[in-house]
Each structure stands twice: as C-alpha cells, then as structure tokens.
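Quick one: the structure is below, and I'll ask about it shortly.
Of the protein chains in this complex, all but one are displayed in their positions.
On to chain A.
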C-alpha cells in the first residue's frame, strides 16, 4: 500500500483493504513502479472500507479515488455564499443542452429547404419535441444568465488573481465558445431573425481589420448565406457543445489545483477554514440547484415565448428585410457598444475589445487584495461595471436614439474607464485589514 501517490492524501499507515492481499506493504514497489505500471502490483487509493470491487477497479482505473478526492473530500472554504452555486448551475445546464441538443440534432435538417420545416416538425409532430426544444431554448438564456453572474462573482471577489490566472482564462475561453455556440445555434431554425441576425454578424466579422473578410467568407461559404453556411453552422454548433464540455473539464481541473476562492479572498489556512465538499457543498449546491431548476421550469412551461423573437417563426426570406433586427438579450450589451460608436469598424473593434479586456484582469489589477469587501476603491468601481453592463443590456434592446443612445455611450465609457483606471487603483487604495482566518471573516 505504501507509495508516494497516496502518502500526501491519507498517510501510509492504513491497513490493507480486505480482499486485496497482493497489495501488502511488503510487496509494494517503490519509486516509478508505484502506479502498478510494468508489472508492479495494482494499488488502490480508496479507503480500506470500500467494497473489494471498487478497490479492484480503482487499482486499474483510478476514477473512483479521483471522484472521492475531488468531489467528496475536496477541502472547500467554509464561507462560500450562494454566488458559488452558479458554476454548478452552468454545468447542469450544459448537460441539459447537450442531451436535448442530441435529440434535436437527430431530427434537424441542415439545409435551406428543410431547416425551418424540420424545426416545425420537431415542435409539432415529434413526440415531446416541443418540450426538448423549449428546454434547449430556455437553456440558452439561463446558461448566459448564470455565466454572467458567475463572471461578476469572480470579478467582485477577485477570483481571477494569482494563482488562479489560468482558471480565469479557461473561463474566458469558455465564454467565447458559449457565445459562438449560441450564435450558430440561433441561426439553425432558419427563421427571419436567424437569417438576418447571421447577416449582421457576418457583416460585423467582415469589418474586423485584416482577417475580417477571410473569416466572413469562411463562415458564409458562398456568395450568400445558404446551404453551405447552414451546414457549417450546424457542425460547428454540434462540435462546440462537446468542446465546451471538454474545456469545462480543464476549468474544473484548474480549480481543484488551487482550491476555490471565497468571499473573504484570503486563502484557507487549515482544516478549521475548510469543510469537505460532501456533504456540505453538495447540499448547498443542491439547494441552489433546485431553486435554479424551478426558475428554469417556470420559463419552459409558462413563458417559452418570453425571451424569443416571434419573428423567428417566419421562414427566412433573403428578399424581405425585417424592419427590426434585434439580438438575443445575451448579446445585447455588446450590440449596444457596437451601436454607440458612430464608425462601423470602430464599433466592432470596441465591442470585441470590451470582452477581450476582461481576459487581462489578472494583470491589469495589481492589488494583492482579492475580495472587493476589503477594497474601498475597487468595490464601487466593480459595482459601476456591473451597472454599466446592465445599462448596456437594456440599451441594446431599445432604439439607438435619444436617451438610450446617450445611456449606452455613458455606460460604454464606464466599462472602458474601469479597465483604464484599474492598473492604478492599488496606488491610491488603502485596503481594509484582512481577517486572519475564514471563520473570523464569515462566522456561521
């Protein structure tokens, strides 16, 4: 049983597990052969009380001990609030999206002639098709809602800071992938908004300096958005769903290296500061999840049309430009920035920059203090940033004139101002005294 692998987790003084005599200390190899590789006896990292079959499996494929280490024993700061539930919400939504998406894909036809009719057939004739599609559509909205809360939670509590830079960057990568997936997915029903929304986006992509035209041509795949584009968008949408699942795996892997940040933003210092993930955070995430799923169900069953454009039930017609082309609400903040700028390529550039700047957070913010709680200057700034985001969201859903244009310009100014000022904040800011341990920071 002895070996460097489990020494750091549980110590080497455990009795051998029942039914695993070949793993006795006398026979255990040392050094490079301790994984049972090249003839060494198989060893299991499960506690002795586990069933023999579990030991047998874990000695050959250590998934059980991995799950146990990362989702049962995983030491978690004791003071996480419900904003830390949103990662779980996103994961569950992703699973629902992939499952419903698989069944939708089985019945979808990626062609100009067949796309709209196949979606109608899913909705009307496929048994429970309307339910699958409704779950998939509401899922897009809830995915973004949870994602944006998750990101603002990280900004507020400084979860992007050293040593969590790669955790933050994998998260940013996920956001871009989710945005691309949502765009491709929205085009697939081939309604009026699908077609004209795609036209606006392809046009925006073509305004990107240098690479723009090549990228737009690659997306469109022809003189006009048609069969080639639908087929490409379908494949990309399908592929990206699974790619996102893969990057979520990396994101969680990175999270479990450093451990979770917490509302106090100081590292957990010992057993008194942490609780095992199970049952404490499985029960807390579980409670949050039930609330989240209740909201999800309310949307699916009682307001399915609330967050979709009715115009997308008109088949795409390249000859009829709709009077109004509006993005889905989750792209609205960036659409508002794009329209706030009088120049088209300038607007595209700034809209792109508004998201890219977020990726630089770990390096723009030079303060060693993480949580906004203890940062009297950063705290109002990050609140203004969130307000600017919500203002841009509302502005993107309204006509860009009068008060909404003015508001979108002010909010865009606040958004970019945040990133311009951020590198200098630590010079003028006197952080409040940090607590020594988490139990003091957030008494239960």
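Just a few scattered comments:
Keep this in mind: contacts are C-beta pairs under 8 Å (C-beta built on N, C-alpha and C of every residue); 3 or more make two chains touch, one makes a residue touch a chain; residues count from 1.
Note that in this section contacts and distances are computed from a predicted model.
Remark: of the listed names "Molybdenum transport system permease", "Cytochrome c1", "ABC transporter ATP-binding protein" or "DNA mismatch repair protein MutL", the one matching the undisplayed chain in UniProt is "Cytochrome c1". Contact with the omitted chain, checked across A:51, A:163 or A:305, is made by A:305.
Here the missing chain is touched by one residue of A:320, A:356, A:420 or A:440, and it is A:320.
Of the options A:297, A:406 or A:440, the residue whose C-beta touches the omitted chain is A:297.
Contact between chain A and the absent chain runs through residues 78, 117, 120-121, 123-125, 130-131, 134, 196, 199-200, 202-203, 223-225, 275, 279-280, 283-284, 286-287, 290-291, 293-294, 297-298, 300-302, 304-305, 310-311, 313-315, 317-318, 320-326, 339, 344, 398-400, 439, 444.
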